[in-house]
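Down below is the structure, laid out as C-alpha cells.
Omission of a single protein chain aside, the complex is shown with its protein chains in their original locations.
All chains are identified by letter, namely A, B and C, in their written order; residue positions are counted from 1 within each chain.
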Amino acid sequence: MAITRAGFVGLGIMGRPMAHNLLEAGFKLTVHNRSRPAVDELVAAGATAAGSAAEVAKASEVTITMLPDTPDVEKVALGTDGVLAGSARGSYYVDMSTIAPAMSRTIAEAGAAKGVQCLDAPVSGSDVAAKAGTLSIMAGGDREAFDALQPVLSAMGGKIVYCGPAGMGETVKLCNQVAGMGTLMAVCEAMMLGAKAGADLNAVVEALSGGAARSWMIENLAPRMAKRDFAPGFMVRLAQKDLRLAQQLGTEVGAPLAGAALAQQLYRAVEAAGGGDLGIQAMATALERLAGGEIRG
Amino acid sequence: MAITRAGFVGLGIMGRPMAHNLLEAGFKLTVHNRSRPAVDELVAAGATAAGSAAEVAKASEVTITMLPDTPDVEKVALGTDGVLAGSARGSYYVDMSTIAPAMSRTIAEAGAAKGVQCLDAPVSGSDVAAKAGTLSIMAGGDREAFDALQPVLSAMGGKIVYCGPAGMGETVKLCNQVAGMGTLMAVCEAMMLGAKAGADLNAVVEALSGGAARSWMIENLAPRMAKRDFAPGFMVRLAQKDLRLAQQLGTEVGAPLAGAALAQQLYRAVEAAGGGDLGIQAMATALERLAGGEIRG
Amino acid sequence: MAITRAGFVGLGIMGRPMAHNLLEAGFKLTVHNRSRPAVDELVAAGATAAGSAAEVAKASEVTITMLPDTPDVEKVALGTDGVLAGSARGSYYVDMSTIAPAMSRTIAEAGAAKGVQCLDAPVSGSDVAAKAGTLSIMAGGDREAFDALQPVLSAMGGKIVYCGPAGMGETVKLCNQVAGMGTLMAVCEAMMLGAKAGADLNAVVEALSGGAARSWMIENLAPRMAKRDFAPGFMVRLAQKDLRLAQQLGTEVGAPLAGAALAQQLYRAVEAAGGGDLGIQAMATALERLAGGEIRG
Partner (left out) sequence: MAITRAGFVGLGIMGRPMAHNLLEAGFKLTVHNRSRPAVDELVAAGATAAGSAAEVAKASEVTITMLPDTPDVEKVALGTDGVLAGSARGSYYVDMSTIAPAMSRTIAEAGAAKGVQCLDAPVSGSDVAAKAGTLSIMAGGDREAFDALQPVLSAMGGKIVYCGPAGMGETVKLCNQVAGMGTLMAVCEAMMLGAKAGADLNAVVEALSGGAARSWMIENLAPRMAKRDFAPGFMVRLAQKDLRLAQQLGTEVGAPLAGAALAQQLYRAVEAAGGGDLGIQAMATALERLAGGEIRG
C-alpha cells in the first residue's frame, strides 16, 4: 500500500523546497518548524501545520527531518516531543540532515525498539537542486525500508544511492564532503597559480574541464570565483560543519585526512574574515589574502 | 597553403601514437628518436627517418617534439643539432612536452629571431587518448600560428584550447596538474575514510559521481583503486615531475600551493616504496600505509 | 592567613604525584577519586578520603581538580555533588586539567556567583615533572587569587606563569600544545630525512641541539625515537585530545592551524595502528610507515 501521508520538520533553505516537492508529488503533508513564516508558506501551498515534531509524526506514515547539526537531530528525533515519541509502529522516519553517523545508528536502534524503520538519507546539492528535485541522496538503513520509501525519496532527489545499513548514508555523505572540499581546494590552487602567472582564467577553466582534472568544482565554481561571485549555493560555515564531522569520523575509524584538514584551515580563514555565509567558492579568497593576488578574469 | 610535411622528435609512450595519428591524417612525416625500434615502427608505417632533430626540421614545415623534461627540450630545441638549427624561416615548431614555461618563452624568442614560429602545446590525457587522437591540448604562442596549425593539432587532439602567448600552454598545463593531483588526493582521502568506516566502496563511487564531488578522478581512478589495479595510465614519477614544475612556477609567481605540496609528499612515499612506475591512482597506497588499512571493494 | 586545608579530586598518573607533593609541603589534604587504590595510597600517606567532590570542597580552603577532559570537569565542578556545590564562600577552586577555555570561563562565573574564586591552571610536563614538583603551570583567573594561591601552586610546579583572566591559563596551555606538537613534527621530519639519507642520527641530534633548530623535543624525544623507546612521558591520545581542543579554539577565534592539523593526522595514524597509549615521540612511527624506513641509530 502506497505511502500518502508525509511529515516534514525543518523548513530551512533546503527543507522548504524539499517539502514543496513532496506536496507537488501528491503527498498529504504535515509540517513543523521553529520559526513561523516557512510554515505559513507551506500551509499556503496545501500543507497542514503541527505544533511539534511528535504531532507531525502522529499524522504521518513517514516523517522527514532536515536540520542543521547532530544535536538538533538528537533533540528532534529522540526528545520527549520528538519524532519517535509520536511515531506509530510500522511508520518510517527519514533524517536527511548531515550529522554524525553514530547518531544515525543510535536513532535507528531507538526506532527499531518502537517498530519504526529509520533511514539516514543526507543529500548533496544546493538549494537549486533542492528546488529542482534533483538532489543526490545517500541512504543508509534497512534495504526494505529504502525500497518502500522510493516514491518519497524520488519526489526530492535525482540520483538515489543505497549505501548500506544505518549510518552508512551519513558515512558516504562525509566521504562526499571530503572529496568535494579537497577538490575545491585543488581548483582554488590551480586558479591562483594561473592568475598569478598571468593566464587567461577562461582558458584555464576551459582546458581543465576537458581532461583528467575535470570536476564539478572546476566547471561550476571556478567561473564564479573568476567573476567574483561568492553568493552561496552551499555556505562556508556548513561546509566547515561537515568537515568537522568528517574529521570526527576519521578519528573514530583511524583515517588520516590531511588534505581535508588543510581545506578546513582555508575555510576558517574565510570565516575569520566574516565570510561564513558566503558560498564555498569563497575558499579562493583565503588563498588570495595569503598570496596577495586575485583570481579575476 | 596547407601544411603537408611534419616532423616528430621523441617517440615514447605518448609520442609514438601521436606520430601515427599524423601519418593517418595524411601528413608526410619525418621522425627522429634516441632509440631505434620506435623509429623502425614509424618507418614501417610510412614515415622517413632522420639522423638528428635538425634534419627532421630541415625536412618539415612543422616540427613537433614530445620529450620527458625541460633539459631534454632545451637540448633538442636549442642545441647545435637541434630543431631551430635546422628550421627554415617561415616554418613552425611545436613542443608538446610538459616543461617549465620559462623555457618555452626562451625557445619562442630564439625561434622568432630565426623567423620560426613556436608553440608550447602540452597535452593532457594518457596513452589511450594519444592513440585515440583525443588528447586535450593547451597551446601558447602566436594566435596566428595556432590557427595555421589547427589541422596538425587536430590530428592528435580532441579538445584544443588556445591559452595565450608563449609559455601559457605550459602554464595552463601546470594548473591542470595542480587541479588534477589535488583532486586525486581528495578522492583518495574520501575512499580511505569510506574503507575504514566500512562503507561499500561501489556505493561511495556511485554516490560521489552524482553530485558536487564529481570528478574525472572519482569516476575513473577510484574504481581502479578499489580493484587494486595500479597499472599506469599516467605514471607517479611523471606526476611528480609535473608537480615539481608547478611548485617552481608557484615560487616564481608567488602562488602558495599547499595542497599540491601535500600530494607530492604522498607520491614521494609511493616512490620510496618502489612505485614510481605505477599509475597515479597508487597515491592511495601511501595513505593505506599511513593508515594501516586498504581501499578494496 | 595562610591556606592549610587543600582538597584534590582526580588521582590519575598526574594527579597522584601532585597530591603527594601537597602533602609533603605540609597541607592537610582531603582527596576523592573514582577508583579506590589511588585514594588508599594517598590516605596511607596522610590524606583523608571523602565520598564526593562536594565533600572534598567542604573540607578544604582550596580544592584542586585534575581530570581527563572538558565533560569530566564540567560534571565534577558544576554537578550536584560537585566542587562548587560544596565550596564555602571565600574558598578557592583550581582546575589543573587541560580543557576548553570556554568551560573555564563558565566555571569561573558560576564560582563568582557563589563567592568562590576560581583559577584555570593547567600544567605542562610529564609525570616525571609531576613527581619532582617541577611542572610548568599556566594560570588564568583573578590576579589576587593567583597571588594568594602561590604556596599551593609552588608545591606542585616550578615555573608558574600568570596568563590573565579566567580561561587564559587554558588558552596559553593550548598554545603550548600547538607549539609543542608542531615542533615534534618538525623533529620527526628532520630525523626521518637524516635516517633516509644515511646520516648518523646521534650527530643529527647533537648538531641540531646546538643552534637555531634547538628544542626540548630534539634534545629529549629525538634520542628516544632513535633508540626505539616509545614509552610514554605524555601519551599520544592525550596529545590528540589537546590538539582537538586547540582546533576547537582556533575555530572559535579564527586562527588557522594547518601545521597542528597535520600533526593530528600523524597521531591519528599512530592511534589507528594501536599506539594511542605510546609516548608522543611515536609520531615518528607514522612517518616511518609512510616513508617505509626507520629512525634508528
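Heads up, the rule we're going with is that a contact is a pair of C-beta atoms (placed from the backbone, for glycine too) under 8 Å apart; a residue touches a chain by one contact, two chains touch by 3 or more.
Everything numeric here is computed off the predicted structure, so don't read it as measured data.
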> Out of C:124, C:240 or C:285, which touches the unshown chain?
Replying inline: C:124
> Which of C:84, C:130, C:163 or C:225 touches the chain that is not shown?
Replying inline: C:163
> Which listed residue (C:246, C:270 or C:284) would be found touching the missing chain in the intact complex?
Replying inline: C:246
> On chain C, what residues meet the omitted chain?
Replying inline: 101, 124-126, 129, 136, 138, 158-159, 161-164, 168, 171-183, 185-187, 189-200, 203-204, 206-208, 210-218, 220, 234, 246, 249-250, 252-260, 262-263, 287, 290-293
> Touching the missing chain, which residues of chain A?
Replying inline: 196, 258, 269, 272-273, 286, 289-293
>> Touching the absent chain: which residues on chain B qualify?
In response: 240, 244, 250-251, 253-258, 261-262, 264-266, 268-269, 271-273
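Methods note: only the chains that are shown with their structure count from here on.
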> Nearest 5 degrees, what's the C-alpha rotation angle taking chain B to chain C?
Replying inline: 180
>> Same or different interface residues for chain A and chain B, judged by whether over half of the residue numbers are used by both?
In response: same
> Whose C-alpha centre lies nearest the centre of all protein C-alpha atoms?
Replying inline: A
> Of the other chains, whose C-alpha centre is the longest way from the centre of chain C?
Replying inline: B
> What whole-number Å value describes the gap between the mean CA coordinates of chain A and chain C?
Replying inline: 38
>> Distance between chain A and chain B based on Cα centroids, please, to the nearest Å.
In response: 37
>> Going by the contact rule already set, what residues in chain A reach two or more other chains?
In response: 250, 253-258, 262
